[in-house]
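I have a structure I would like to understand better, so I am pasting it below and will then ask my questions one at a time.
Yeah, one chain of the complex is gone here, protein chain that is, but the others are all in their spots.
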Amino acid sequence: MTETIVILETQVDDMSAQAIAYTMEQLLQNGALDVYTQAVGMKKSRNGTLITVICHCDRQSICEQILFRETSTLGIRYRWQERKILHREIHEVATEYGKARVKMAWRDGFWTIQPEYEDCAKLARSHHVPLTRIQEAVKLAGESLLEISKANL
Amino acid sequence: MTETIVILETQVDDMSAQAIAYTMEQLLQNGALDVYTQAVGMKKSRNGTLITVICHCDRQSICEQILFRETSTLGIRYRWQERKILHREIHEVATEYGKARVKMAWRDGFWTIQPEYEDCAKLARSHHVPLTRIQEAVKLAGESLLEISKANL
Amino acid sequence: MTETIVILETQVDDMSAQAIAYTMEQLLQNGALDVYTQAVGMKKSRNGTLITVICHCDRQSICEQILFRETSTLGIRYRWQERKILHREIHEVATEYGKARVKMAWRDGFWTIQPEYEDCAKLARSHHVPLTRIQEAVKLAGESLLEISKANL
Amino acid sequence: MTETIVILETQVDDMSAQAIAYTMEQLLQNGALDVYTQAVGMKKSRNGTLITVICHCDRQSICEQILFRETSTLGIRYRWQERKILHREIHEVATEYGKARVKMAWRDGFWTIQPEYEDCAKLARSHHVPLTRIQEAVKLAGESLLEISKANL
Amino acid sequence: MTETIVILETQVDDMSAQAIAYTMEQLLQNGALDVYTQAVGMKKSRNGTLITVICHCDRQSICEQILFRETSTLGIRYRWQERKILHREIHEVATEYGKARVKMAWRDGFWTIQPEYEDCAKLARSHHVPLTRIQEAVKLAGESLLEISKANL
Partner (left out) sequence: MTETIVILETQVDDMSAQAIAYTMEQLLQNGALDVYTQAVGMKKSRNGTLITVICHCDRQSICEQILFRETSTLGIRYRWQERKILHREIHEVATEYGKARVKMAWRDGFWTIQPEYEDCAKLARSHHVPLTRIQEAVKLAGESLLEISKANL
């Protein structure tokens, strides 16, 4: 499956980490698919930040507005790009610690199972159990679910 | 003013960014003064993560427990170290956008004023105004407060 | 406002930080709009450097020449890309510390003011005053200038 | 359990990524416990590299020799430091893909199981199966082993 | 000389450095021209990894398969891009330490000589001589070879 997305990029050297994190928050709340920052070495010994925003075409305008409003940039580069994506399904599974969602994707001939972070983190916090232990339990429950589905075919 | 703090350090190459962020959250909620991560180049082309925890001596034990519980590390380095700190005061100031706290510190012959991020972010979100604009307004209000204090001496 | 720019990229693993900084200097002196470097993890545990050059189309040729002359690269990727830019004006303002230029840009419904770094740094050095204090004074003077302009309309 | 280790540190700005990776290889072959590099921003817009070596005290001398021989450094900082380490055991487990070793450590009230990377990578390469699938199978086998041990007590 | 290449990009936040390094290995063994990783700051305080693959068009499909198989990504961005490359020749030269290959490229009006890393590293290991000393000797031998070629014209 292929879809078209927009990549916005701009690098800044006169913003604080606080203000960049706030910009990231605003972008994600307004429909950006993903936002990430990278440390870049710039002229005059400045270690600035490259901000990259990935969004659908109908969100390009609002994301540009936020970048111009919240950052000090005077120029935003953009390009349209193709992206191959996997079909994914969300299911809920039950574990000894409680319920959690898993994301399942069909990948290279088999299903992969990715436990939803927020659900696992919540269970880990309330049970005082290591996060990785919860994630393993959820993954195992996801695999059982998959076995049952296969058996029912 | 000088105080003694503990620095805990460990590097990992078999953990996800999700699990490291969760560890950071747990450390900060259990009394760590600060936690930061750094990308490190390790053997076998692995770009691992160095985790550094700064805490008071009475929190060393719980922070070590969290590191051993939430990370894959088998060894934690620690050292006690001196830290020079500035005297700081928290005040609340009023702006056209609402109230916010400022942190004031006496530094090299003058007071500096640092607006509290969370207060400013909250005002920025509710007024749909750039964060930096709020921070400037809060800083200005802080400076007025300082002038009044001086005048009253 | 939109303009077309060229992005040149190349990653190196057999150059020193000194030589990369010199390359950056040469690129900026020959018309590159911006140059930045990023630490990248490469094969065989090498932490190399990705060099990105942003320039106008008429500077592409000279920037490529410099990259081929000063770096060890055998291949340079390039792409033409659109960039949205803000209208900006340079003004000079006076402060208690001396004069400095400010860059003003019309952004999302209001003007932003960015003090010119070199002017501020010069004043900070000669007055032995924190750079941020100078920048705040210059910004304040810029805002006064803006108020006067508005009043005169 | 606590042991004393030595930390060696030096930053360089006139070496290539190739030469730094070779230095890392030499250090690990001569008894360093761990070596890692970090990208650092240095004077004159140089993005240099901080090299950190962790070794036992009886390896300090040879590691310093390698750093002085293979890098351009003229100064090496060193400090002795305490490290808390967990008791660990190596076991071999069998999976449907073949045998692999696991490292087991007693941590915060329970055992953790870490599949040996090289064993898993070897199985993944020969079976053309995702590495993470192998690691999960090995971990599961490790857990079964642990259950049996507990039952036998 | 210009050629068309494909750039594949994906960022992950739930993989370990071990698994990313293994992915890199698989990509290079299956025809990728280059692979590099970058530390990126992502949402929720996660320091993830951006993976970039550069390959010829006929390798795009296999590289995408490997990314979908070995990483946790659900989406891969790709673009076709032009790359300017230099003509290069491989020659073998003899030094007092043994033979080594050099890569020669015609660049901006003169030939540059790049000693092959693996050959130099092998000689450095067997002679217990600093790598840089070997590289210098190989480079010098390469320059002599070049002088002879010119004289023979």
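Going by the order they are written in, the chains are A, B, C, D and E; count residues from 1 in each one.
The criterion applied here is as follows: a residue touches a chain if its C-beta (ideal position, glycine included) is under 8 Å from a C-beta of that chain, and two chains touch if they have at least 3 such contacts.
Everything numeric here is computed off the predicted structure, so don't read it as measured data.
**Student:** In the complete complex, the chain left out here touches which of the visible ones?
**Tutor:** By the stated touch criterion, the chain not on view contacts A, B, C, D, E.
**Student:** Just name the one of B:A19, B:A39, B:A124 or B:L146 that touches the chain not displayed here.
**Tutor:** Of the listed residues, the one touching the omitted chain is B:A39.
**Student:** If you put the missing chain back, which residues of chain A would it touch?
**Tutor:** Touching the missing chain: residues 12-18, 20-21, 24-25, 37, 39, 42, 44-49.
**Student:** Even though one chain is hidden, which residues of chain B still touch it in the full complex?
**Tutor:** 5, 7, 24, 28, 34-39, 52, 54, 79, 81-86, 88, 103, 105, 107-108, 112, 114, 117
**Student:** If the hidden chain were put back, which residues of chain D would touch it?
**Tutor:** Listed in rising order, the touching residues are 11, 14, 38-44, 48, 50, 64-65, 68-69, 72, 74-79.
By our rule, only the chains that are shown with their structure count from here on.
**Student:** Could you tell me which chains make contact with chain A and chain E both?
**Tutor:** Both chain A and chain E are touched by B, C, D, going by the contact rule given at the top.
**Student:** Give me the C-alpha superposition rotation for chain B onto chain C, in degrees, nearest 5.
**Tutor:** Best-fit rotation on C-alpha atoms: 180 degrees.
**Student:** Of the other chains, whose C-alpha centre is the longest way from the centre of chain C?
**Tutor:** Looking at centroid distances, D is the chain farthest away.
**Student:** Of all the chains shown, whose C-alpha centre falls nearest the centre of every protein C-alpha atom combined?
**Tutor:** A
**Student:** Same or different: do the copies chain D and chain E touch each other through matching residue numbers, with over half of them shared?
**Tutor:** same
**Student:** So, what's the distance in Å between the C-alpha centres of chain E and chain B?
**Tutor:** 39
**Student:** Where the centres are mean C-alpha positions, what is the separation of chain A from chain C, in Å?
**Tutor:** Each chain's C-alpha centroid was found; their separation is 29 Å.
**Student:** Could you please state the distance in Å, as a whole number, between where the Cα atoms of chain A are centred and where those of chain B are centred?
**Tutor:** 24
**Student:** Chain A: which residues touch two or more other chains?
**Tutor:** Within chain A, residues 38-39, 41-44, 69, 79, 108, 117, 130 contact more than one other chain.
**Student:** Specify the contact topology among the chains shown, as one of line, ring, star, complete or other.
**Tutor:** complete
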